[in-house]
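Excluded from the complex is one protein chain; the other protein chains are retained at their positions.
Then we have chain A:
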């Protein structure tokens, strides 16, 4: 499964690492990529991970999420 999260404008490239390592440690997540210029976080995960959990995780790291889309 793949979930795309659109965040508020990302301003510092250092947040890439922060989000990638923060979300990446979650059980069931296989890949995280942060598209800095697009304000987009793409997460590959299995079905044990809920999109809402990903959202709150990214928000807890300090980046408000505007929209969430999950694809099978």
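Throughout what follows, a contact is a pair of C-beta atoms (placed from the backbone, for glycine too) under 8 Å apart; a residue touches a chain by one contact, two chains touch by 3 or more; residues count from 1.
The rule is short, and it goes like this: contacts and distances are computed from a predicted model.
Enquirer: What name does the UniProt record list for the absent chain among "Cd(2+)-exporting ATPase", "Inactive transglutaminase fused to 7 transmembrane helices", "Microcin ABC transporter ATP-binding protein" or "Monovalent cation/H+ antiporter subunit G"?
Expert: The chain we cannot see is recorded in UniProt as "Cd(2+)-exporting ATPase".
Enquirer: Provide the residue numbers of chain A that touch the chain removed from this figure.
Expert: So the residues of chain A touching the unseen chain are 8-9, 11-14, 17-18, 21-22, 25, 35-40, 59-64, 71.
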